[in-house]
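Every protein chain except one is present and positioned as in the full complex.
== chain A ==
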Amino acid sequence: MTRRISGLTLGFPTGFQRAAAAGLLAAVLAIPALSGITAAPAAAQETPVKGGVLNSIVQPEPPTLMLGLNQQGPTQTVAGKIYQGLLTYDQKLEPMPSLAKSWTVSPDGLTYTFKLFENVTWHDGKPFTAKDVVFSTSKFLMEVHPRARAVFARCESITAPDDLTVEFKLKEPFPAFLQSFEVSSAPMVPAHIYEGSDFRANPANATPIGTGPFKLKEWVKGSHIQLVRNEAYYKQGLPYLDGITFRVIPDAASRSLALESGQVQQTQYSDVEPFEVPRLKALPNLDLSTKGYEFVAPLSWLEINHRVKPLDDKRFRKAIAYAIDRKFIRDKIWFGLGRVPTGPINSVVKFYDPKVTTYEPNVEKAKALLDEMGLKPDAKGVRATVKIMPMPYGETWTRLGEYLKQALGKAGIAVTLESTDAAGWSQRVANWDYEITTNFLYQYGDPALGVARTYISDNIRKGVLFTNTMGYSNPKVDALFASAAREIDPAKRQADYSEVQQILADELPVVWLLEMEFPTFLDKRVKNANKTAIGVNDTYEDVWLAAK
């Protein structure tokens, strides 16, 4: 779930910006030159202190904070403090307790039993029990949440043997089930408010009631969202922070200024444009981390419509792969953020296998493949013409489009760039009305949840985004993804996934471009933040602010 459009980026002259920023930097650097003296108090500060308000950015402004109904990226970051899931995940994607204290999986892989924490209450004071979990997973999410619907539809039954125990019985083994309880994948919602109502039209959606460590105090549309401490939080003494304020700042340059001037202490996802990262990274009061995105593990690619000739020929797709330099894309367009991918599974996700065919940049190989297809250069050196429609999700994607035009041009593939906006893009991609576009999808902690959907033929569904919109179909790939999804022996699962990665890397249904990393900037005063696989979207129950 979760995409952030980086808002409107005004065509700001970067050269000048750097010059102005250099002056600014000098001003900032002049202050904290006494680091030697502050070392001792810093050590003493490692004991958490209560109090303080963390300021961050929310961009673009979400339509609602009811996480069950909306899983847009910014909604998750804010509502992740209000709502909770049964589990959260560490940065190796192993499950950790959230609302569930412990859990067991039966040896046949069919029964998952969760024990809940005691004394948990909703923000309106009503107790949180197993009944809420059953309602959330079997009714609420099944009705409104596309990802959760696909997962919980696999359940034979969802029951509550007692107030603190929930039992999920599956129709067939699905080991990825345990990866499906993160807060945005399966947020727990209060049964006493939603039971029997029209979920989307419930007036309570405007005043979200969760179990999390923070409650919504005020949301001034277009300005800010203010969260305050939930005094009745079930973990004694937590949270440390008095509150968290998220400011709506639509302009990318202004967002960087806000971080630079200390008006916000945290930015996430696409708040800061990649070209700003090297400059902000150098500021002494900020820490940069690219961790905390393991659960989403975004992978971007050139999405190729196999219904258009000659894009249906794998030699042509391989020629594209050889014609582009993905290291260049990472270093010069994403300013070093990200990793060069080898195949369909992001290397931070389980069952990743690097032993596959890889494509080093080599224009000659590209030309040879095109020759083999009979695509000879005409008088102008053009062998084929394709249309590329870059994603309208910020300046960086536009730059990528311009690079692709240059790079493919060198191999004799002429590129026409098409431009569109988010709504137009969604419409055209979902309805297969494109030749090549750029896209990125999240992998959600397991190939069965976030990877298979792009390549299996069952998922060729016109009018629906994030399906197999290319129209790629290979029965062997379908079979391998299907057997891996229900295989409970990890070794056999690995074998299936390794084989499918080899096949896909050879057939190149899409051309993978980048395992994307997002920059999280945190002021050095912010402690304990960004420790799990969902990073900034986690509850922040134990995040605290050191004294200035």
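Everything that follows uses one rule, which is that a residue touches a chain if its C-beta (ideal position, glycine included) is under 8 Å from a C-beta of that chain, and two chains touch if they have at least 3 such contacts; residues count from 1.
As a convention for this text, contacts and distances are computed from a predicted model.
Among the names given as "ABC transporter permease", "Zinc protease", "Na(+)-translocating NADH-quinone reductase subunit B" or "Peptidase M48-like protein", UniProt records the absent chain under the name "ABC transporter permease". Here one chain is not drawn; of A:N205, A:N305, A:T438 or A:Q501, the residue touching it is A:N205. Remark: the omitted chain is touched by one listed residue; of A:S138, A:S426 or A:S483 this is A:S426. From the options A:P107, A:G196, A:G222 or A:G374, the residue with contact to the chain not on display is A:G222.
Between the chain not shown and the residues A:L465, A:I488 or A:A546, the one that touches is A:L465. Residues 1-3, 5, 8, 10, 12-13, 20, 23-24, 27, 53, 60-61, 63-64, 70-73, 144, 146-147, 149-150, 200-201, 205-206, 220-224, 226, 243, 245, 247-251, 253-254, 257-258, 260-261, 263, 420-428, 430, 441-442, 461, 463-467 are the ones on chain A that touch the missing chain.
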